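As you look at this complex, bear in mind that one protein chain is not there, while each of the others sits in place.
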Amino acid sequence: MRIVVDLNRCQGYAQCVYLAHEVFRLSGQEALTYEPNPDDERLLQVERAAAACPVQAIVIDRLDGAKRGEAS
Amino acid sequence: MVEETPWQQALRYANRANPYPFYEELRKTPVARQPDGTYVVSTYREIVTLLHDPRVSSDPRKCPAPAAAQAEGAVEAEAEPISEAVVSLEPNIITQDPPEHDRDRRMMTPHFVGPPRSPHLISDLEPEIRRIVAGLLDDMRGKTRIDAVDDFAYPLPVTVICKVLGVPLEDESRFHRWIETALDALDFGPEAASEEMQNRLAGGRRAVAEFGQFAADLLDRYARQPGPGMLSAMVNEDGPEGHMSKGVLASNALLLIFAGHETTVNLIAHSVLTLLRHPDALEKLRRRPELIVPGVEELLRFESSVQFWHTRSAVEDIDIAGTTIPKGAPIFLAYGSANRDPERFTDPDELDLERRDNQHLGFSQGIHFCFGAPLARLEVQIAVGEFVRRVRNPRLVEDPPPYRHNQIFRGPRHVLVDIDGIRD
């Protein structure tokens, strides 16, 4: 699974950290870091986190691998 | 008699079940001055702007009694509502500004919701919540009619919040009565002046005082003999930022006991009600249980548990939406209206469990973003998800159902549902 957090939008509400703490972490009170390509088994957690984000800053990949169509 | 403003009409008890037509009227003036000098903000963009504006205070102590109100001889009863009784307690995080707000919230966070110190606190509660929900649904076996409020929405949050905080569940009937009394006494609308509301007000103030004493006694007990839960931990632990005074801690305890279940009860009750009113959505959720995650966000938007908030005021003149909110004026932010603002949400009066870009204000935004949001989400996702999965053929008995009096914490008093049974 692939995700990206728009950290310009992120205001450090940490809702994602409560819901998927293996994927999202806080450094200090507000600085968010995360695993951009978490295991697929975390999908439900990550979807919960994305839905809960008060500023809707979490983007989840909508394609499966075959449709990405990379040459490499 | 002077014609009532859309806001005053929205606040009338007769309109509690459906305030939305009045909100629609209200939004034509995004920032609307009321006869008592209060400024009601009803549009999404303006509310978000003010939630991030450091010239807005959340501390009612900083808001002088609205001079305009007296000048224009507006409703006198407004001068001393039940919220004054809450103010007479020590401040809590919802009525504080930075830096005190930020510090106290930092001190409370690790004990309640977790990060950064203990991020798994909430998810650890999931098995317990599932067990409680399963028990409540099991108890409905053999019944043909249930009350989705008393039999389902109420018992879950109250049990969970008592466990998290360390409040003895056997005291539930006492504080439940205090909360009900206080809530029924609070009125911001034209009916506040009625004799009945005036009588309720005195009872409400007494209830808040007794509730405060209850919290203080509980903290004393935990100071002598530590026990389980957040309150004991906070009384007895000294964090890196020091110690919260007993008065402030008691006030926050009150806030958490109250907010920790009252709003969740209303959200669960409204969710059941709303789904029963939208059979297509209910059926969709039954077929695709994973939709409960975005679905709860939509239900938060659709019937917001906190319809507005009333303790903010302008610390400086604020120019917004063609209006100047003068220094000192009280500001009411009408979340329930913003969440139905067509400028922000496409077809806002439609229920869409898969709504995209659903950046609702059901938990507010900014530094006062709902402290208990992660717990509320988990409880409601499990409760509503399981209700939909297990209850056979639920039918609404009465529509609209009777509503409770309170305008801020808007919710049905009962939601009677006829059912054909309970699945395993």
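The first chain written gets the first letter, and so on, giving A and B; residue counts start at 1 in each chain.
What we mean here is this: a contact is a pair of C-beta atoms (placed from the backbone, for glycine too) under 8 Å apart; a residue touches a chain by one contact, two chains touch by 3 or more.
One rule holds in what follows: contacts and distances are computed from a predicted model.
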For the chain omitted from this view, which of "Ferredoxin reductase", "Branched-chain amino acid ABC transporter permease", "SUF system NifU family Fe-S cluster assembly protein" or "Hydrogenase-4 component F" is its UniProt protein name? "Ferredoxin reductase"
Of the chains that are displayed, which are in contact with the missing one across the whole complex? A, B
Identify the residue among B:Glu316, B:Glu354 or B:Asp418 that touches the chain left out of the display. B:Glu316
Just the residue numbers, please: which parts of chain A touch the chain that's not shown? 2-4, 6-8, 10-12, 25, 27-37, 59-63, 67-72
Footprint left on chain B by the chain that the document does not show: 49, 52-57, 59, 62, 97-99, 102, 315-316, 366-367
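Methods note: only the chains that are shown with their structure count from here on.
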Spell out the residues on chain A that touch chain B in their complex, using ranges where they run on. 13-15, 17-19, 21, 25-29, 44, 47-48, 51-52, 54-56
Using the touch definition up top, name the residues of chain B that touch chain A in the complex. 106, 113-116, 119-123, 290, 293-294, 296-297, 357-359, 363, 365, 369, 373-374, 377, 381
